[in-house]
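With one protein chain held back, the other chains of the complex are shown just where they sit.
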Amino acid sequence: MTTEPVKPTRMELIRKREQIRLAEQGRDLLREKMDALVREFFRVMNEVSTSREGLELSARDADRSLLIAQAVDDPVALKSASFATKRRVVLDIDSRSIMGVPIPVIEKKSLALGVLERGYSIVGTSGRIDEVAEKFEVELDLIIGLAETETTLRRIGHEILMTRRRVNALEQVMIPELYRQTKYIKITIEEREREDLFRLKKVKRMLDRRKRQSRDAAAVTET
Amino acid sequence: MDQGYINARVRGMYRTLLGPDALRNLILVPDLDAMISELQKTPYREELETSCVRRSSVVCIEDALRRHLARVYSKILAMFDDQRESREARYVRIFLNRWDVHNLKTILRGKSIRSSPEEIREALVPAGTLDEATLVELLKQNDVRQVIDLLATWNIDYAKALTPNIDEWSRSGQLLVLEHALDRYYFQYARDAVRGRQPEAFALQELVGTEIDVTNLKTVITFIRDGIDLEDGERFLLEGGGELTTEVLSGMVSDGNLGKAGERLEGTRFISLRPLLTEAQNSGRFSPVMKELDWHLIRAGASLFRRDPLSITVVIGFLYRFLIEVTNIRIIARCRDAGLSDEELEAELIHV
Partner (left out) sequence: MYKFMVLTDPDTAAGFRMAGVDTWEAWNIEEARRMLPELMLEGDAGIIAVNEDFMQGLDERLMNRIERSARPIVIPIPGRSRKGGGMDYIERLLRRAIGYNVVLRR
């Protein structure tokens, strides 16, 4: 915070106190938000963890089918079939918001094809190759789900970081500075009041003396 | 053409196949580089030496296997050069045609999605009757139509299957139309080639019948799995099966349940599949029964090697046995590369 010159006035003191109240209120709200974000973060983390485990199992299953098809049918048979496959996956990506954090919603628009429409002849293509296509399609679904949850986790994580930074700024910089300033104002005002009092007393003493002197002088002339 | 002389040469080639011990040795090697060294002591050496500039060991081995396969098959085909139209030569071509069909389908597929010739070429196996030079010329064509036109210009038989279907293909945009024409042509060629009353013709009729049965059963299983109606699927069933008539197969599709469909195999040699069909119905895992079907055909083909020492069946049996060897080596290489255990690997191997 820049150290703007603080006017040590009573008005300013009232303003600073109001600022402190607002800053502390803001900090408490942010802390609450952060608690909620952290709770959500761990919930999503569990979801990511489960999805990822599912993906790993599915990937292993798909890779195994692929391996067997490559081993038995030769990779060229797969390559040839892949030229002909009519399967096409496209995505629809939208977004919604969790606690003000924008997160993606992904939908798969796929042409699920029966054997008669998949593009390559049913004769002469081993069932192993169809199995590869199906297993990898399952894997795709899981990847899409994980892309959603993983991005959500990352975004919430980012929001937690930002919120924590703001809480820290309030708590460690702004609020202490405001307290310092009010203290300064209070001290300055008190000091000034003390000085004023002292000066007043001094003036009074001076006036008293002057009054006394003129009274004495009057008495002398009368005698 | 002297069948006795040809059989002697083929038996000589058979002796260079890797026996069970050599195959076991390959399984036991610690890694793929050791496997390559081991294979360099075999007839695969020549292809391995020229393919090992590739990026990974497994790709290098597979490339060598395909080229070795092509070399051996063209050597066999060349034995019939002086008698191209003999029955025996036609029998051999039945077997080799499957690579033509693969290559032509691949070129048509690649051209229809505008893949580069280089990319399409990577998916070809020049082991059929169309040699590499022919395939390269086909690859140079711009589109599906030009490929078919060139086949017609060269008077290659496959054009007879494709040309009549060009209109339907261009109207519907469905490449499947052309693929099915090739499939039908392939099986029709096989059925025509094995007609006759000679003992070896009977043996080959049986083999072609088995291939059609196996292909139809795979189609039927796929239909039941995907819930396809008989009405939609019937045209994909091939005629000319050895044991399974179209009625039996249609009945299976109508059953809509693999366990129930399996009952219709009673009295055929495919009855042994019944437990696998029931298991597939219950578990949803179809690969074991599909694999068993593949093996059925391969075993039937390989058994011809020992049928009649004086007949062409020796050559046909060898073609199958050699294919089994190449497939087994590829299985070993792939499974080793992926780190499968010995037991898992052995479960995938094809045993005759």
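Side notes on the structure shown:
Note that the chains are named A and B in the order they appear, and that numbering of residues resets to 1 at the start of each chain.
Simple rule for what comes next: a residue touches a chain if its C-beta (ideal position, glycine included) is under 8 Å from a C-beta of that chain, and two chains touch if they have at least 3 such contacts.
Note that the structure is a prediction, hence the values are computed from the model and not measured.
Touch with the chain that is not drawn comes from one residue among A:101, A:160, A:175 or A:189, which is A:160.
Across A:59, A:101, A:175 or A:189, the residue that sits in touch with the chain not pictured is A:59. One chain of the complex is left out; on chain A, the residues touching it are 41, 45, 48-49, 52-53, 55-56, 59-60, 62-63, 65-66, 70, 75, 78-79, 81-82, 85-93, 104, 106, 108-111, 129, 132-133, 135-137, 139-140, 143-144, 146-147, 150-151, 153-154, 156-158, 160-161.
Throughout what follows, only the chains that are shown with their structure count from here on.
For this pair, chain A with chain B, the centres built from the Cα atoms lie 60 Å apart. The residues of chain A lying in touch with chain B in their complex are 63, 65, 67-68, 70-72, 74-77, 79-80, 83-84, 114-116, 119-124, 126-128, 130-131. The part of chain B that touches chain A in the complex is made up of residues 62, 66, 98, 101-102, 105-106, 109-110, 112-113, 115, 120, 122-125, 175-176, 179-180, 182-183, 215, 218-219, 221-223, 226, 228, 232-233, 236, 238, 286-287, 290-291, 294, 327, 330-331, 333-335, 338, 340, 348.
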